[in-house]
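Heads up, one of the protein chains got dropped from this complex, but the rest are sitting where they should.
Then we have chain A:
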């Protein structure tokens, strides 16, 4: 990693033409893009108890990566297609009365295992599988950046557009139906958003830690929020702060960036838990 840094930093010291030529700037922007989409979506994942569902979708994406490499197409497209297939499969099976957690455990880990095996079959491809498992945010290029921000904008746009319908469907499907909202359609919007977030987050935190970027900021925000909107806004702030501090720490300590970002988020979570406990004690 040290050597990459030196070589990539080089053009900057010579005086680069745009700020996007700086790998640190690109990493920062990529991380923020993922944070903006993952944090508010993560709130819905937490409210609807879909954490395992997120895991299964994310793990399946490694199969998508293998597919993309074999067919020589975009990693984003491959990951998203497989994530959507996985989501549809889970939704379909859950209607047939399987125990949800068992089934998700089966699907999630089999998808990961099959993905890893599939990657090993690829001829003439020398890829660093670690980059897909844990992300490689420092290697994000301008095209990746554009895809990440388009995906994030799409997800945030959908969440803002449907927020009240999504919220009511989450709270009570019966209330939603009575108000003329179809909760199944809202579920579809969340599933689609999840697939997009998984696809754009692979480069940043990798398939194994995507769920962390969904869950931890939302869980951190919960203790200090009083309304759903506040929780989404605070979660986004936490996620952005985790990206900023994670990047800094990883640069400073030369640690893997994706996991460092998640570590920072986890530290914020502990802080907020203590703060929450303190606030509770004061009000009692």
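The working rule: a residue touches a chain if its C-beta (ideal position, glycine included) is under 8 Å from a C-beta of that chain, and two chains touch if they have at least 3 such contacts; residues count from 1.
Note that in this section contacts and distances are computed from a predicted model.
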item	value
Protein name as given in UniProt for the chain not displayed, "Peptidoglycan-associated lipoprotein", "Zinc import ATP-binding protein ZnuC", "Metal ABC transporter permease" or "SGNH/GDSL hydrolase family protein"	"Zinc import ATP-binding protein ZnuC"
Sole residue of A:120, A:141 or A:172 that reaches the chain not shown, by the stated touch rule	A:172
Option from A:137, A:208, A:231 or A:263 whose C-beta touches the chain left out	A:231
Residues of chain A (touch criterion as defined above) contacting the omitted chain	46-47, 49, 164-165, 167-168, 170-181, 218-219, 222, 225-231
